[in-house]
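Rest of the complex left out; these chains stay put.
Letters A, B and C name the chains as they come in the text, with residue numbers starting at 1 for each one.
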Amino acid sequence: KPFAENEALRPVTLNLTYIPNVQFAPYYVGIEKGFFAEAGLDVTLAYGNEADMVALVGAGKEQFMIASGEQVLMSRAQGLPVVSVANWYSDYPVGVVALKEANIQSPADLKGKQIGLPGLFGASYIGFEALARSANLSDSDYSLNSIGFTQVESLVTGQVEAVVGYVANEPVQLKARGYEVDVLRVADAVDLVGNCLVTNEKTIADEPDFVKAMAQAVVKSIRYAAENPEEAFDICKKHVENLNQLSPEELEIQRQVMLSSIAIWQTEPLEHVEQFRKWQNMQHLLLELGLINETLDIEGAFSDTFDR
Amino acid sequence: MTPSTADPALELIQLSVEFVESDGSLEVLSELNFEIAKNSFVCLIGPSGGGKSTLLRAISGLIPVSQGKIILSGEPVQVIKQKQKYRTRVGMVFQKPNLMPWRTLWQNISLPLEIAKLSPEEIASRVYDLVELMGLQGFEKSYPHELSGGMAQRVAIARALAQDPDLLLLDEPFAQLDALNRERMGEELMRVWEEKQKTVLMVTHAIDEAVFLSDRVLVFSKRPAQLMLDLPISLERPRNNNVRYSPKFVALTQELHAALS
Amino acid sequence: MTEPLKNEHAQRLSPRISPLLRILYPLGSVILLLALWQVLYSLLKLPAFILPSPKMVWDKFLLILLNGTWWHHLSWTLLEILLGLLIGGLAATLIGYGLSKLSFLERLMAPFLVGSSSLPMVAVAPLLIIWFGAGLGSKVLICSLTVFFPVLVNVLVGLRNTPQELHELMRSLNASPWQKLTMLELPAALPVLLGGLRVGTTLSVIGAIVGELVSSDRGLGFLINVGRGQYDTALVFVAVLSLILMASLLYYVVLLLERRALVWQTWRKDHL
């Protein structure tokens, strides 16, 4: 055990965004299979709003969270000293989903369409803009509708022609409910950094072993969950509220959601150059969108010394 | 001014009023018979809960009659009420002035005339006269909350007179006033009555007030109300305050006192 | 013949406050608040993205005021609120009048009125957006709904509390139903109705913001979302303070309207 030898387990909170969900399978697995305990950690999971969590980690009030890459850069631009120490998603998890009849096969087809997304901020907005720009489209070429988190409903009821969502979630939900859909993955157009384990500079400086223990346990958990999906899904049932109460059909949808999520997990640590490129692409996009105003020190935003 | 029973302003024939309730019915007026002469001033006294207000409400058509008839100058109330001429027949003044707080003094007096859809000029001239008659000049634009109790009651009387009714019903109109204001308002009312030549039926609890004002005092029994005493007041008119100290006044007061207790 | 005005006493005894003080007090409050905030800021030494200083917020305000962003969003929210007030208030008055005449229906509706007033809009806003789209419409609908219930309740209470004696008076004067409505019921219900509108205004602001927070691309609620998304807490503060200010102003406008419409009431000056 690299950390906290001959001591009791160290309690720590890992903050997840959103709510308990099968996509967080690795963290449930890490707890149930004892990967965190092996690293000397007693992990409690908490859920909350991403922006709030980033602020708390940045302020040093929390130590670990899972956050989207752009959040790391945007908050660093505002002076929050947050750092990514391990990758969870290999790809940017966002995509555009449309019903077959809308005939949206490539980003260029987005032209002139009514597009729904939660709001003009956050991962879906940034992912969509990346996709649109890859096809040389700008905001005047389509119309964006802020529809909150009602993508599936809005698409089905025909309020919009395409929606922006998580590739592992909305398309699966729609297919399972008998809708034929086309998905444009942002990852196919641009290589952006996805979700990662985030901590703050103070924790890295004060307790590098602690960070290392956490990062490695997370990586191990991701790999195990990816390799043992059925076991992982069973573990999810213990942690995800309401899962047990779903009908068999609905439960199967949730299983599918987890499986498609696994497809974009990063099971082996990424090479530095590769990581750097993803971060730099992200910074480039944010600058273009005006979400940050100056170039940042990319090397400071992530570290690859803890996850291996 | 002498009452002529030949052509009565109001006749009650075998009048009964009952209230039907879930726990049986309550007979409030029982086979009442009397008439009131044109242009006379009649006061009605009786125990609390005896049915005086009920009688007035029946005459003004607010509640239905169970039996018998109410006849105003020869025509039954029900018939008049349907003919819409009704509002020129009976004017009612309640115990409280009952003014609309969002209307000025002027607008409160004009209310019955607006409801009757008179022309604005007609309304203006009538209200003007009434303001003068009741001595309310200078307060035309005041709202009820800016008026004293006495003034408010005067407005209520003016409003009832605005309809120019044949019969004026007053239900303890001065009960809210203090003793001094009460005397003053009584004299005022008498003056107006003499000037306007109306038939007045007024409910009161004050014996001296009844004697001072009226040509005739009716005393009701306990419920179901029946006529217990019908006392003509043969004091000279016009009357002034000194009449209160005359032996005749005192004797009449005493007689009513005895009848009531 | 001239008697003293009835509440000469009352008026003399009510506390007088000079117009100067009336301005000085709120000013004092604001200064107090700013001071408190500054002290908190200096003392707690929290990072600016958790608690910005008054100065930072002021600078941000000036920035978006001058480049037009502020008005762009504020005016949108204001539009939603005013439309919501209009539609919700009108619907509540009409339906309230209808219900008051059909006491049977009113009893049937009573549980809904209580229930719906406790329905958190934030929970149903997504449903409304699914059903009615994400545009201006659904925000105005949310505002209208938040305004609808308090006004409806007040219309019912106002109509019910019309003095029985005045009803009798109108009956004794053989007034037609229309005359009863316009000469008695509406004026009598007006104070309570306006009171409901005043409460409704505050709720309407909240409704608009909730709608915008759930989904929008314009308005103060959107600005809050943007500020939160970009870790620009100063922007969040500007938006929140703007909407508080707007709500207070609207509140006082309705209050002023109320006073004008109700000169005939002995106005409670100490009314909040």
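In this text, a residue touches a chain if its C-beta (ideal position, glycine included) is under 8 Å from a C-beta of that chain, and two chains touch if they have at least 3 such contacts.
These numbers come from a predicted model, not from an experiment.
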| item | value |
| --- | --- |
| Number of copies of each distinct protein chain, complete complex | A x1, B x2, C x2 |
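Here is the rule we use: only the chains that are shown with their structure count from here on.
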| item | value |
| --- | --- |
| Chain contact graph, described as a line, ring, star, complete graph or other shape | line |
| Maximum centroid distance from chain B, chain identifier (CA atoms) | A |
| Chain A and chain C: spacing of chain centres that average the CA atoms, whole Å | 40 |
| Length of the line joining the C-alpha centres of chain A and chain B, rounded to whole Å | 86 |
| Geometric centre distance via CA averages, chain C-chain B, whole Å | 48 |
| For chain A, residues that touch 2 or more chains besides their own | none |
| In chain C, residues with contacts to at least two other chains | none |
| Of all residues in chain C, those that touch chain B in their complex | 1-7, 163, 165-166, 168-176, 179, 183-184, 187-188, 190, 262-266 |
| In the complex with chain A, residue positions of chain C that touch it | 46-50, 125-126, 129-130, 133-135, 214-217, 222, 225-226, 228-233 |
| Partner chain C, residues of chain A touching it in the complex | 49, 51-52, 54-55, 58-59, 74-75, 77-80, 116, 118-122, 144-150, 153-154, 157, 159, 291 |
